[in-house]
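The complex is shown incomplete by one protein chain, all other protein chains being positioned as in the whole.
Should a chain be cited, it is by its letter among A and B, assigned in written order, with residues numbered from 1 in that chain.
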Amino acid sequence: MSVKLDSKVPAGPLAEKWTQYRSTMNLVAPNNKRRIDIIVVGTGLAGASAASTLGELGYNVKCFTFHDSPRRAHSIAAQGGINAAKNYQNDGDSVYRLFYDTIKGGDYRSRESNVHRLAEVSRNIIDQAVAQGVPFAREYGGLLANRSFGGVQVSRTFYARGQTGQQLLLGAYQSLSRQISLGSVEMYNRHEMLDLVVVDGKARGIIARNLLTGAIERFAAHAVVIATGGYGNVFYLSTNAMNSNTSAAWRTVRRGALMANPCFTQIHPTCIPVSGDYQSKLTLMSESLRNDGRVWVPKNQEDAKAIREGRKTANEIPEGERDYYLERRYPAFGNLVPRDVASRAAKVACDEGLGVAPTGLAVYLDFAAAIERYGKSRAHSLGLENPDKATITQLGEKVVEEKYGNLFEMYEKITGEDPYKTPMKIYPAVHYTMGGIWVDYNLETNIPGLFALGECNFSDHGANRLGASALMQGLADGYFVLPYTIGQFLSGEIRTPHIEPTLPEFDQAEKDVRDRIDQLINNDGSQSVESFHRRLGKIMWDYCGMSRNAEGLKSARQMIVELRKEFYKDVFVPGSAEDYNPELEKALRVADFFELGEVMVLDALNRNESCGGHFREEYQTPEGEALRDDENYAYVAAWQYTGWDEEPVLHKEELVFENVELKTRSYK
Amino acid sequence: MSWFSNFSNSSIGNKVLVSLTGLFLSLFLVVHLAGNLQLLVDDGGAAFNSYSEVMSSNLLIKIVALGLYAAIIAHAVKGILIYVKNRRARGNIKYAVKTGSNSSWASRNMAFLGSLIFIFIAIHMAQFWFKFKFGYMENHPDLTHYDVVVTGFKQTWIVVFYVLAQIALGYHLLHGFQSAFQTLGVRKGKYTKLIQNIGVVFSIIVPLAFAVIPVLVYMDVYPLGAFTVIPGQPLEASH
Partner (left out) sequence: MGLCEKAEGLFTQPQKHNSKKMKLNLKIWREGGQYKKGQFVNYQLDNVSEHMSFLEMLDVLNEQLIAKKEEPVSFEHDCREGICGTCDMVINGHPHGPNAGTTACQLHMRFFKDGDTVTIEPFRAKAFPVIKDLVVDRSAFDRIIQAGGYISVNTGQAQDGNAIPIEKGTASRSMDAAACIGCGACVAACPNASAMLFVSAKVTHLATLPQGEVEAKRRARNMVKQMDEEGFGFCSNIGACEAECPKEISVENIAILNSEYLSAAFTGGKE
């Protein structure tokens, strides 16, 4: 199959591209919309917002989720907030600044035009969410409150306690529910997409498995939209939900879509450290904690060792013996450096033997200073003169509780330690994948009629995503971008009658799915799917995690291939295919992770530079900072998968920066 | 009127009926108690008999009494229907581990407590109301209502039965009182604590007072000598 990468970025000045394009793009008349079917896979922020908006516009939408309800999508777990260039705080924010911060934060590996559009529509998202009843935090005057996030110097993050993702998703879910009740969206819960059907080069349907009955079902439409999230679970341990997977997206790659920048993975610096080998997933502590928490490790290894062995506690390390390494190394941004920088710095500290958990893999996030600061300020406003230390602490803890109470509670539930009294222990963990399906300006993949939204596309975050921008992108794509841009494709389809799911392409795709399932369920193996997944994750984390090198990546690729072969030889999937069978679901997902993992490693190996979340040990400055190579790698690496034991083919989309100057990212 | 049938067939409509009848019955308890307290007046039954006379002859009272019977029947029947409906909603298989720590015992046993109270009312009415209404008094012209009541309360088992029934009533009210206000949508915000507290006081005082009466009569103790009401005359001390 020949592949031509055309980003379809409209001409014109950056700030006017979207407005002009939107005013001139092709439309589908209301009477024709009624005749057009669209499949939306996934009901997170991107999927639910797209499905409901397309339904409102009058299209016939079929919406799919593998969950028991659209409301369970993993967007729900986002804690901290959502960015928008509202400049409500009058602190100098603007669309351009949000655009610039995102481009810079992404280490200059994203497409200017897409990012600018994202910054533009960010403002509409807040308005839309407020109108839907999202209970954002408010000031006493009744206006919307903001807070700061990493990598920026303005306050532009809107939030609903520590449950912003939940509230935004419920807003989208409720809009979707309204469309379901109006009959414009047909909802298919507990249906997992297992293949894409391409007819005459266009995406025309999907094959899905009914997870309750095991039935393999066909669904046809004029266009297919996937909004199926990221692939962080390829690392086994991540902050992703247990069922988050790449399968729907990966199956489109198997049908010809391209996987762009798969090695760009975000490692989030503030997660609760691993406690044992039974561990199934990692829990994130919101980045907003870095507004007030100070990150440190002991200055010398003896103290760290004593802490690890339980002979000393954090509070016994005197101030002078602590290394607040982020404040020391990056005075301009301090504890609020971007995620990739903070994560790497934690890894460096632990690699130097300064880690503070029994595993050696943790640093402190300390609120003592914030408690004291807030306590003094509160005592002052209460008119207390010369308050004693206990009073200050008590008052300060109250303020901290108001701001982060639910996060502190969550931490205590998991670890059994009280973060008000002893510093939190944190360590980086896989959190988000910037890479994803290659899409053009219309969010359309190289397969006409196939669109990819939200985390599952690659478009906006470059090599590193800024905090509170994932929610922004998901909703921007679903509410304010795709509903327009899909018209560009569909306006050419108004004469296309309903697609019949009896076409031979559907027969073939269904047969392929059945063959895959039969192979797994009938395999006479002895090892569980889980054990393979864990081993794959270990390889990915060790060789394609926070830091990578060519030698490790080469051997990792070999290991993945061997593990994949072993998987197909020795995996045991209990139960039947014609029944509710979570083990079979997992097996199909892990099978796809093997193929994706190999391409990720290949991509990391190809990219001979360090940028954002991709840190190649060979390419660093003497101070250990990432060394980018704009000369040779300012491109999107879009991989075409050609099958087992075949070399994937690399396609390049050169990134053109007309509006920002490529600089070495510095947060010092 | 379709809105009304929609409302009264809805789950909330059903419960509103139970709560309104329940509150009406609670009000009746107060009136009934006020009358009964005259049993404790040390006047040989004069006050009680005149009260009893008014209760059985006044037309308005008779009309209200009809409402009362209807309320009792409606409260009981709706209560039982809701109970049955709720059993069904729970499904056929019960939890293997039952726990009581997440709610009060009374709240989980309202149907049981209500049934006890209903049995009590039936026996109570058979014992007095039926006798007063249907010929017993005509056959025994020498007896006053007061005599019948006091004779009744001289039987140990009756007194024990009455006391037990009042305990059931107390628990029923303990949950029912505040629950009624919750169902009517009043028990919220600043009213929550107030309603809770009044409910607790009400469900202790009223059944306690009801229980004390037969006990004292049984023990021949008539502590209320102070005042009595004779129709047509101003209040005066009866000593």
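A few comments on the model shown:
Keep in mind that, in the parts below, a residue touches a chain if its C-beta (ideal position, glycine included) is under 8 Å from a C-beta of that chain, and two chains touch if they have at least 3 such contacts.
Values in this document were obtained by computation on a predicted structure and should not be read as measured data.
Here one chain is not drawn; of A:N32, A:S94, A:Q174 or A:N659, the residue touching it is A:Q174. From the set A:Y88, A:Y420 or A:Y635, the residue in touch with the chain omitted from the display is A:Y88, counting the whole complex.
In the complete assembly, the contact with the undisplayed chain comes from A:M242, out of A:A215, A:M242 or A:V656. Within the complete assembly, A:L144 is the residue of A:A15, A:L144, A:A306 or A:V660 that touches the hidden chain. Across the entire complex, the residue among A:V28, A:V115 or A:A160 in touch with the chain not shown is A:A160. The omitted chain makes contact with subunit A at the following residues, 49, 52-53, 56, 67-72, 74, 76-77, 86, 88, 124, 126-133, 135-144, 160-161, 163, 165-167, 170, 173-175, 177-178, 180-181, 187, 189, 212, 237, 241-243, 274-281, 283-284, 310, 358-361, 409-410, 413-414, 416, 479-480, 483, 526-528, 530-531, 534-535, 537-538, 541, 572, 574-575, 579-580, 582-583.
Within the complete assembly, residues 3-4, 6-7, 10-16, 82, 85-86, 88-91, 93-99, 101-104, 107-108, 110, 175, 178-179, 181-189, 192 of subunit B touch the chain that is not shown.
One rule holds in what follows: only the chains that are shown with their structure count from here on.
Distance between chain centres (mean CA atoms), subunit A to subunit B: 63 Å.
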